[in-house]
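Missing here: one protein chain of the complex. Every other protein chain is in place.
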Amino acid sequence: MSNSAVQTESHESHGPELLHHFVSAEQQRNTVSLAMWLFLATEVMFFGGMFCAYLIYRTWYYAEFAAGSRSLNIWLGTVNTVVLIGSSLTVALGVRAAQMGKRKLLVVLLLLTLVLGLTFLGVKAIEWHDKYVEHHIPGASFSVADLVREYPQLHIDQRHAQIFFSLYFAMTGMHALHMVIGVGLFLYLTYHAWKGTYGPKYYTPIELGGLYWHFVDIIWIYLFPLLYLIDRKPLK
Amino acid sequence: MATAAVSAERENYLNKEYGIRSWLLTTDHKRIALLYLVSITFFFFIGGFMALLIRLELLTPAGDLVLADTYNKLFTMHGQIMVFFFLIPSIPATLGNFLIPMMIGAKDLALPRINLLSWYLYIAGGALMLYAMVEGGVDTGWTFYTPLSTAFSNTHVVEAGLAIFIAGFSSILTGLNFVVTVHRMRAPGLTWSRLPLFVWAHYATSVIQLLGTPVIAITLVLVVLERTLHLGIFDPNLGGDPLLFQHLFWFYSHPAVYIMILPAMGVVSEVLACFSRKRIFGYGAVALSSIGIAVIGFIVWAHHMFVAGISLYSALVFSILTYLVGVPSAIKVFNWTATLYKGSISFATPMLYALGFIGLFTIGGLTGLFLASLGLDVHVTDTYFVIAHFHYIMVGGAVMGYMAGLHFWWPKITGRMYPEWWGRLAALIVFIGFNLTFFPQFILGYMGMPRRYWQYPPEFQILNVMSTAGSTILAVGYLLPMVYFMWSLRYGKVVGDNPWGAAGLEWKTSSPPPTFNFDETPEVTWEAYNYDQIPVPKEAWLEQ
Amino acid sequence: MIEHFPLWPPGASSISGNVDALYIFLTLLSLVMTVAIFATILVFVTKYRRREGVDAEQIHGSVPLELAWSIIPMMIFMLIFAWGAVIYFQERTPPRTSAEVYVVAKQWMWKIEHAEGQREINELHVPVGRDVRLIMTSQDVIHSFYVPAFRIKQDVLPGRYTTEWFRATKPGTYHLFCAEYCGTAHSGMIGDIVVMEQSDYEAWMAGGKANGTLASNGADLFQTLGCPTCHRTDSQGRGPNLIGVFGKPVLLEDGRTVMADENYVRESILSPAAKVVNGYKPIMPVFQGLVTDEQLNSLVAYVKSLSQPPAGTQSAAAGTKMGPKE
Partner (left out) sequence: MSEHVMSSKMYYGIWITLMVLTVVTAAVSFIDLGPFNTIVALSIATFKAILVVLFFMHVKYASEKLTKLVIASALFFLVLLLSLSMIDYLTRYLA
């Protein structure tokens, strides 16, 4: 991953990107790829803690989870899912462009990814703002009086509903944080792609950034049904 | 490969570059290991100092030395510092960091810059912890139980939580680095069945670090969010379950105890083999039992919650699963013992510590079986019996293993020998002081003295006095090595590449090793511990 | 000297002997194992000390040995597990006819209420030979009710009931400790368990100035809080008739069946909407925040008393089952 001039000088023999302690570019690539996958494994467990909390409270307080879920904006949620999956496509195509050495295409695709990622975050911000307006943000002014009125059948307990929204904010917040980090990462990648650092011989950073991005996408693929689609069927 | 005469001039990782920058910006795993060594020792003495204050307070039944709140902060931060800033990084980040690349014939860890980043994260976390400490401390117990930590404590829970969160990422990255390194960087010919047991143990440790640590990270984040933003996930007033916190906490913190013990077990395997000049008995079983401990370690966590209000059924399940983890531990103890059979045994300091380890770990482990037994745990949980159990394993076991390793590889790290006589004396003092400190606590525990007590009924006093007395002896035992290690940096006898006549690739390079460890990548054609092919050195420090 | 240096806790409950037996067994077993291992090590290190000209013999291992020292310990472990599990069952299964005592823990004191109405703080008087079941909750953080002489301990949680039980066998005064760290005065949250002969106990009971039994206090509270407007003793009320409810399964609106134990009644009062009885509307007001833990205890005791034959003073909660059990 290195591109500093110092190392270019000291390692002319095996090309600019190879670090001193690796034998071959192949070994280096396999190494960092494994590292990325292991990192993603830790991320699974990181979100796993919240999934565990979610699972327990959802079984205990299903009605409040159902009501909370109904109060989320399914249209925005779906649109965001579409946006994020779209960005995964542009990333995947970006890796391909890098493999084939199409620099301009790569830059365009990375920029597109950034635009989609930021769109996602923008939509998320709108949704959170809606929650703010509705007093659905846990804390002193939290209230689900509106939901109690709207869904009398569900017998909502305000306190249990707060647990749903706490989890909603914790999970989407952590996800959004990962998106923000992803955007930072992709800004870096775009800059280097534009400078022409990556090509068929060396595109590892793009590939790794892509893995990360796809992972964040997968988390959302689960968050979407878990948060938005708990219970949308017509109420009896 | 340089073997015989080592001239002081030979370029090595220590004298290649000088200056503070060359240390703080280094990516050399050996230098990073030394950075860790210094910082970890610092935290050990801070934690030890707190332990001494705890023991002094408990000298008398009345709470007379410090205030109750101060006492609560002392044991909380003693636990947190010792666990997260000393013992978890201790062996992996120093000895593991230093040795794993050499043991597998690599020039460095796979990700040297990530390695440096790990150290900086550790330092950042440590600094935040110290900040929390000087700002007034934390008083939740090292376990951060909710709702005390989220809603009732008015101390620096957020800072301490974040400190551990950051240090956690340091730990994750170290583990990640090791796994990648072991998979990708082994020298030609070094198959999995030829790996030193030290490497196996660290591999198993790393798996726990990778898959367990993120869970405590997110759990602490949720605690912090609950404190600051009033998110309510563990809040009983909202119908939240305070036990959920405990489940998530122990999901990490039980496996974490194996993060602390497995590396020490690795050290012991190396030391035993060297000083009995034998291959470890049942190499395969010992290697696989490390992996077994790591995996089974993940399915026993609720044995910390037998009286917490979990369901009877889950208590039964977790109790029986806990016993499973005893089996791989038993395998190790028996194989180590068998290794001594028909050996050619000598008693240098590392060996004394290693033998001490086996004994004290066995006692600690066997008392773990008491705790895993449901009916008995009800009585002894949250008493000094538990305190004694885990200090036997963590101080008697893990710290002894760490000391064994430090002494064993000290000549490799520095190129100089520590004073052997002093080493043996210190080992003896530690052993005596240790048992005097912690054995009485088993009795105290069964008598019913609860832990985390600032004052206690008078009938417990005599045993507490013994314990306090022991701790001062223990302090001497730890200060001694501190002194003679420093002394040896200057005055220690300069040694050759392999002063113990040990097997293992790390001994085939010079002492101290060159920056890239080996002049040329070694090719391995032999099994681990091929002691029959290595001549016994005739050195002063091996005399009886 | 020796009386100031006890090495064994007094044993004063029906199960303390069982726990001690297991403890002694484990201690002996550990002793045997430790001695065996230490002795073997000592023999080996002396016998095979390094000697000039004697080389170590390289032995690779032995599969039968590996199997032996995995399987034999495993079998011993299972024995210990089973033994411990049996005692745990005893510890967590109160006899059906236990007397009931309500415990409310708070930073940093124990508030205790007998069914007969006596209240105590940091003290609990019980007669010898009576099964006593503690129904415990906390007002703030987690505490733990620990009586070393009885070998029992149970964490006390905010937001729900946990229980433990004992039968004292020897008169005397024993330590009560809070065993779960709970903040500043954790080590001061201690008290006495006073075990008395039956006659002394009765005298003590009579001397106390109880203002009615817990259940009768609950009955008064039931009136003041306006519960009877909905819960009537016929089937005409807007809420279910509470007579005979306790200790029986209740069919809920969503089809689940739950046991009407103390936690259920507690939840029904604090957040009624969580479990709605089949055939009723969730109109019952939320009493969370309106009743104290003590008041709640007496309401629970009252609801329980509605399911018992109106006999003597002992609240023999027939079929009472608490929390996770059986």
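Here are some notes:
Order of writing sets the labels: A, B and C. Residues in every chain begin at 1.
Definition applied: contacts are C-beta pairs under 8 Å (C-beta built on N, C-alpha and C of every residue); 3 or more make two chains touch, one makes a residue touch a chain.
Worth saying up front: this structure is predicted, and the values here are computed from it rather than measured.
Set against the missing chain, the residues B:238, B:310 or B:360 yield one that touches it, B:310.
Interface residues of subunit A with the unshown chain, by the touch rule above, are 29-30, 33-34, 37-38, 40-41, 44-45, 48-49, 51-52, 55-56, 59-60, 74, 77-78, 81-82, 85-86, 88-89, 91-93, 96, 99-100, 200, 204, 207, 210-211, 214-215, 217-218, 221-222, 224-225, 228-234. Residues touching the missing chain, restricted to subunit B, are 183, 207, 211, 215, 243-244, 247, 251, 298-299, 301-302, 309-314, 317-318 (touch as defined at the top).
The rule is simple: only the chains that are shown with their structure count from here on.
Centre-to-centre, using mean CA coordinates, subunit B is 36 Å away from subunit C. Chain centres here are Cα averages; for subunit A and subunit C they lie 45 Å apart.
Contacts with at least two other chains are made by residues 271, 274 of subunit C. Of all residues in subunit B, those that touch two or more other chains are 237, 239-240. For subunit A in complex with subunit B, the touching residues are 19-21, 23, 27, 30-32, 34-35, 38-39, 41-43, 45-50, 52-53, 56-57, 60-61, 138-140, 157, 159-160, 162-163, 166-167, 169-170, 174. Those residues of subunit C whose C-beta lies close enough to touch subunit A in the complex are 271, 273-274, 276, 282, 286, 288. Of all residues in subunit A, those touching subunit C in their complex are 61, 63, 155-157, 159-160.
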